[in-house]
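Note that this complex is displayed minus one protein chain, with the remaining chains in position.
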Amino acid sequence: MAPLPNLSRLRFTDDLGLGTRSGPGRSVNKDGTFNVRRLGVPAFRSYELYHNLITMGGFRFLGLLFLGFLITNALFAAVYAGIGMDQFVRTGGNSPLDRGLDAFFFSAQTLTTVGYGHISPNSHLVSAVAALESLLGLLSFALATGLLYGRFSRPHAQMCFSRNGLVAPFRGSTAFMFRFVNRRSNQLIEVEATVVFTFLDVESGSRRFVTLALERSKINLFPTSWTVVHPIDEASPLFGLKDEDLRKAQAEFIVLIKAFDDTFAQSIYQRTSYTADEVLWGLRFKPMSTLRADGTMEMDVDLVGATEEAVEP
Amino acid sequence: MAPLPNLSRLRFTDDLGLGTRSGPGRSVNKDGTFNVRRLGVPAFRSYELYHNLITMGGFRFLGLLFLGFLITNALFAAVYAGIGMDQFVRTGGNSPLDRGLDAFFFSAQTLTTVGYGHISPNSHLVSAVAALESLLGLLSFALATGLLYGRFSRPHAQMCFSRNGLVAPFRGSTAFMFRFVNRRSNQLIEVEATVVFTFLDVESGSRRFVTLALERSKINLFPTSWTVVHPIDEASPLFGLKDEDLRKAQAEFIVLIKAFDDTFAQSIYQRTSYTADEVLWGLRFKPMSTLRADGTMEMDVDLVGATEEAVEP
Amino acid sequence: MAPLPNLSRLRFTDDLGLGTRSGPGRSVNKDGTFNVRRLGVPAFRSYELYHNLITMGGFRFLGLLFLGFLITNALFAAVYAGIGMDQFVRTGGNSPLDRGLDAFFFSAQTLTTVGYGHISPNSHLVSAVAALESLLGLLSFALATGLLYGRFSRPHAQMCFSRNGLVAPFRGSTAFMFRFVNRRSNQLIEVEATVVFTFLDVESGSRRFVTLALERSKINLFPTSWTVVHPIDEASPLFGLKDEDLRKAQAEFIVLIKAFDDTFAQSIYQRTSYTADEVLWGLRFKPMSTLRADGTMEMDVDLVGATEEAVEP
Partner (left out) sequence: MAPLPNLSRLRFTDDLGLGTRSGPGRSVNKDGTFNVRRLGVPAFRSYELYHNLITMGGFRFLGLLFLGFLITNALFAAVYAGIGMDQFVRTGGNSPLDRGLDAFFFSAQTLTTVGYGHISPNSHLVSAVAALESLLGLLSFALATGLLYGRFSRPHAQMCFSRNGLVAPFRGSTAFMFRFVNRRSNQLIEVEATVVFTFLDVESGSRRFVTLALERSKINLFPTSWTVVHPIDEASPLFGLKDEDLRKAQAEFIVLIKAFDDTFAQSIYQRTSYTADEVLWGLRFKPMSTLRADGTMEMDVDLVGATEEAVEP
């Protein structure tokens, strides 16, 4: 059996930048990242630090901020204690613990510029260190302000794709299709879809990439869901293929979505992929929307991947 | 009578992403939102919170900030009171009300980092809670800074559309037209208009969408107003139709405007629609501008929807 | 004499959005603004306030900030004085002036959250007002942070145009030309120019607009200067015209420049215009650059408008 019999008549597109030596695993992961590990990227350059602080999870980010606050205060407390707690105006106890904690809390009150004054410098050296610490505090919180804004304002993954692609009846023939919705309240407009079919060419041993023709590749508005459809007609590389052919050829459907976020005026790109194992045959998508009596549509976002038995036409 | 007689020769455009099952109500509301309710959108995910905080009204936003300030202080006041107000240096009274309010105001002075010091911690536990609170305060105001900037810098609705679309005499025939101005002082340039005519196809029971040909679909500069004109010639789906035909077919003119905001370097999209009920026949727009003696033009933005009797040519 | 004899064979472009009823004055001012006054624009809507605060001059902006600081403190001082200065812990004098100034400076120390504590609240009512004021202070400075960032990061006018357009010899014929440079250190790339020639059509009494063909309408890089050239060949609307013809027809050359600012990743648009009075005949631009011995080019930005006698070819 010729695994993908009708490919000789196809013009192969560029390799998308994914290279042609990909192995058995998928090229693009479900979340749109790539199956590539990069060595030699300098982790402690400021732009990598910024990138990591912007993209890490929210709790981890807050944890790092808190940890940084504790460590900075501990370091300055050590400096103050080294200078001597007798160079402060203070009323607390004189045990080592009392002195250490007073140094720590004086540092915290300086770093945050709360400065109650019940502990205050009584020597020029302490005043100098405290001036430096309050400057550092203000700059740190300036940095935190920028990071918090950067975290919120950067484009987030928003599209929710159906877990499976389907090969289902479509206008008297069949079609490959998947569905997605916007999970957020932002308005997305001018949404464009590109689907690239990739498979392992047995003869050459390298991956081939073919862009699939879509019934429609762009929609102007996106208030509900969009079912992207590639009709499997005679011009399609999928024509005549069966489920098992796709598996043997380690086929993968790479999905590239581009949109414009109307609320924040920025372009949004998102990717996902469907491997042969994630393509179901003979099912179709259930409707997600119902029309209510008052004329409004109601759409249940959680139904994006819901399927039902496809009745043969 | 065939309600929309000459549509058989039309190529229907894509459905704009609005679906074909729309009911009797309008598809696009006057303010450009959609007649769709979305279920299953997680309201308490951070990106939804951010989106809501950015897009809610100004007074509601300030009210929420104030409420958050009160609640945070009340919570910390409860913690301080639980620890015991005897662990503070303070000179206030000792009634429960005095102690509670002192706890509350110490919290406020800590959260805002004003820290007068007339109430100050007298135990390590209080100092630790206060350090935590001042850290929380700084991060909260960092967040508020970002939110305030995000609220101001995001693109705002700016175009002001005429309340009604008109079908009026135009170059010996008639045309569908509407008018809009930029209500803000920002310079808008490269303004593009798309008008999609949608109606309920009685035979199939589903909505049809046709993009209308415009006399001009883009202008480079936009200092005054723009009257967008669709000439109703033989190629128009509106050719030969009357007011009542549009109403019967639940017709709607969906308007998509794209522009570039020169002042803030961002793309602006805005939408509106005119239902058959909002289209007036036999009127035309009054001029909005008058030429002054010194050679400058004067335009009254409030006249954008002003009409007058159209004199037959 | 037919004022603009060869215009009958021209296809008129759209009117740029400037309308066709413009009077004797220029359509576009030297700084790119329009000769249009807009009535009915709501000046106190938040977006207009933001726009004004972002675009006003730097000294005026700082002055407004300072004035707001004074007024806010005066208002809160009045509240504190109304409550009674005996409800404060303070050591200052008791003359009305002393009390008033202490109220004012307590307010300033609260609004800026400096909170020395030498004046501090001695009643719950004062504490409550002070808590409110410190909250207001933090939000105000959050706003100021956003405004300062918005002022700096928005695209600024950067192109410096030659004061005059020239009609000068060019490749055996003549051409209309002007020159401009980037006055800033930012890298501008993908620079595009559009030149629209507009004149008053005597027969119809309305303005006509024609886009001029340019020798080159886009450059990829813009490290030095760019002389934009419209060759006056037989296809040009300027063919055969003289200086006085342009003046009679109230001609104006409207210039639209688009570029991408590489440093801040944003699109830049700038406009200017040359009226017939600002077009010089028979001069050409002096070179702005000299090649130094070490192979680098040296360009004097101030020479952008420098001209010299054009030698006839």
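When the chains are written out, they are named A, B and C in that same order, and each has its own residue count from 1.
Quick note on the criterion: a contact is a pair of C-beta atoms (placed from the backbone, for glycine too) under 8 Å apart; a residue touches a chain by one contact, two chains touch by 3 or more.
Note that the structure is a prediction, hence the values are computed from the model and not measured.
Checked against the hidden chain, the listed residues C:Ser27, C:Gln109 or C:Gln250 yield one contact partner: C:Gln109.
Note that of A:Leu256, A:Leu280 or A:Met299, the residue touching the chain absent from this view is A:Leu256. Only one residue in the set A:Leu62, A:Leu97 or A:Ala128 touches the chain that does not appear here, and it is A:Ala128. Panel shows chain C; residues 58, 65-66, 69, 73, 91, 98, 101, 105, 108-109, 112-118, 141, 144-145, 148-149, 152-153, 156, 158, 183-186, 189, 191, 216, 218-224, 226, 260, 262-265, 289, 291-292, 294-303 of it touch the chain omitted from the view. The chain not shown here touches chain B at positions 113, 115-117, 145. Residues 14-19, 21-26, 28, 34-42, 46-48, 50-52, 54-55, 89, 109-110, 113-117, 120-122, 124, 127-128, 130-131, 134-135, 137-139, 142-143, 145-147, 149-150, 154-155, 194, 196, 256, 266-269, 271 are the ones on chain A that touch the missing chain.
Basically, only the chains that are shown with their structure count from here on.
Rotation angle relating chain B to chain C: 90°, from a CA superposition, given to the nearest 5. Taking each chain's centre as the mean of its C-alpha atoms, chain A lies 38 Å from chain C. Distance from the chain A centre to the chain B centre is 27 Å, each centre being the mean of its Cα atoms.
Residue positions 109, 113-117, 145, 149 of chain B are each in touch with at least two other chains.
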